[in-house]
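Left out: one protein chain. Kept in place: all the others.
Here is chain A:
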């Protein structure tokens, strides 16, 4: 035990005396979360829209008021005819035109369905998409309100797909992904680099000649990164809660446990990578290409998995990050417990055991 404390102390000296690791460990997580939170979000604010109201009744009036009252939109103009639509887009200041059909209210009450035409400037497809979602959500809210008073449900727009993120805050969708990437980066890449560094410098040999057993050496090298990863996970969660007002619907305890599990998965991957690489450079390349890229592309973090081609969907199953993202989205956004997440948890656990066994095998082979 005392040997371990010395070992861990030494590891912390390495980390705190190396600017590069310090930056990766502490600078990157905060920078990334801020970047995703503020800059790369799909959030919109005071977007200019114009309204073409061919009906001018109670319902359309209420909806227009709701739209202009939200902080997302500014209704800059009320159009009189369809002819004006094209010219208004060409000026470029208006991002969307909302068209209410004739006799909107009547249609809704008689036919049970009324149409809104939403024209968005798709030169910026992301924003266009977001506007679409926001307007949908506003009209849907209105439909809900009036449906409370009346027996027959009216329908205005198709159902919103974003059930668990009612305010459609995109930052909520990014936080789980960013957290996953950062934990992966810190746990897998940093450990694999720090282990191969000892190989490269020849100190690993000295450690292996010492009475320490090989597995003790590895555990000693890994423990500091467990601590740091846990701190990182905490920082990310706190930032999300306090700066981005992200809710944690489910249990904090479960969130913590699942995060520790994923940290261990990543660490075991890091160890595995270190058994395969002779130099720090290789370890870093394998970590980036073999881990980060799949996490970004295939985990569902940026590109939704069910819109991928089938082969990629199949491949995505072997990426631990995919399961972890499902788990934290479940806990944070849906507030579900282990009852719903046991399958994903078990998969992650299985992968971890597999990686650890594989590294033990590889490690033995490497020592000949």
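The rule is simple: contacts are C-beta pairs under 8 Å (C-beta built on N, C-alpha and C of every residue); 3 or more make two chains touch, one makes a residue touch a chain; residues count from 1.
Heads up, the rule we're going with is that contacts and distances are computed from a predicted model.
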| item | value |
| --- | --- |
| Name per UniProt, for the chain absent here [options: "Ligase-associated DNA damage response exonuclease", "ATP-binding cassette domain-containing protein", "2-oxoisovalerate dehydrogenase subunit alpha" or "Electron transfer flavoprotein small subunit"] | "ATP-binding cassette domain-containing protein" |
| Contact residue for the chain not shown (choose from A:82, A:129, A:147 or A:203) | A:203 |
| Residue touching the undisplayed chain, where the options are A:56, A:102, A:213 or A:343 | A:213 |
| Chain A residues touching the omitted chain (full complex) | 2-3, 5-7, 9-10, 13-14, 17-18, 201-203, 205-213, 367-368 |
